[in-house]
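Data first, discussion second: the structure below is written as structure tokens.
One protein chain omitted, others in place.
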Amino acid sequence: MEIKISIRKANDATSVIELVGEIDVYTSPKVKDAVSGLIDSGIYNIIIDLAQVKYIDSTGLGVLIGGLKRVREHGGSVHLICNNPQIRKIFDITGLVKIFGIFDTEEAALRALK
Amino acid sequence: MEIKISIRKANDATSVIELVGEIDVYTSPKVKDAVSGLIDSGIYNIIIDLAQVKYIDSTGLGVLIGGLKRVREHGGSVHLICNNPQIRKIFDITGLVKIFGIFDTEEAALRALK
Amino acid sequence: MTGSDSIELAIPRRAEYVAVARLSVAAIAGRLRFSIEDVEDVKLAVAEACTGAIARGSQLGGRIELLFEGGDEALHVRVVAFAPLSDLQELRGDHGQGPRIGALGSYLIRALMDEVRYEKGSHGALDLIMSKRQQFV
Partner (left out) sequence: MTGSDSIELAIPRRAEYVAVARLSVAAIAGRLRFSIEDVEDVKLAVAEACTGAIARGSQLGGRIELLFEGGDEALHVRVVAFAPLSDLQELRGDHGQGPRIGALGSYLIRALMDEVRYEKGSHGALDLIMSKRQQFV
């Protein structure tokens, strides 16, 4: 019932936020802080690694959407790493699969940025 | 919240009951039926494999104790396979560690029967 | 579960307790032998309902009360005092003016459950009632 957040650079222009745990109304403010902090520091290409996220709710989706809106103002992008079928289903149901790039691996997400 | 039970012969005199799941007041009657059935069929050396059991309560312990009492009348034994620290703790707390043989592997349990 | 088999859960109307509701309903749906996928659906729908009750119901008292009932091959969940009566039109999709609260959450509840409705409850507030039918494969 917690979330672990770690951030690292993939290259000069791109950072990866790795999330481990569950993203819900209690934990999503922490995710929002991490995303906002990165954007405030001038990083507009963000890969969010959801591979170890077992649960995401509408507040978590809202944080991802909010981040995407902000980076787009700078010509940036938010790509997601996700191969959990239950999580992918949530992106399908909400139609968010059409606005995010969703990839199985970090390599695929990085390739799509080039 | 379910229990899966499978029974197989280890040798002519010994059978292994493999349990997967949780043993509580709801599922322990099924375990009891399996143990009783084996004893009724004349098997008095029983290895109960708890390696994939994540939870056991007093009713589950009661079934193991009941089985042990019955096989002892025939000079038999009940050996347990268990390396989950939480489950071992329950056997420690209740003192049952002194009446059952508890082993890390099936090989060790079988060797102890010789 | 039959009529007398209902389960009640009351938690503080606060974000940190939504996980308790989520895990409790997962256990209930599991007990009813819902498939793993359906358990996940019900879990998310109940969590979204609690999240909505937190956002909408700050003036409705400090607790969220959930009633679960199984039977006729479905799980029925009532969220007591989910929202003030004045939210009814907006919740029914008749937007009116002003921003919509938690539109994504409401959308997910409707997508994940088989039936969703609102009813005037005993406390002069709206209850949210939702049902998930069991799939037999």
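Read from first to last, the chains carry the letters A, B and C; within each, the first residue is number 1.
In this text, a residue touches a chain if its C-beta (ideal position, glycine included) is under 8 Å from a C-beta of that chain, and two chains touch if they have at least 3 such contacts.
What you are looking at is a predicted structure, and each value in this text was computed from that prediction instead of being measured.
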Tell me where the left-out chain touches subunit B, residue by residue. 1, 22, 24-26, 55, 57-59, 61-62, 86, 90, 93-94
Residues of subunit C (touch criterion as defined above) contacting the omitted chain: 1, 4-12, 14, 16-17, 19-20, 22-24, 26-28, 30-31, 62
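Please note the rule applied: only the chains that are shown with their structure count from here on.
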Farthest CA centroid from subunit C: chain B
Inter-centroid spacing, subunit C versus subunit A (mean Cα positions, whole Å): 27
Cα-centroid distance, subunit A relative to subunit B, in whole angstrom: 47
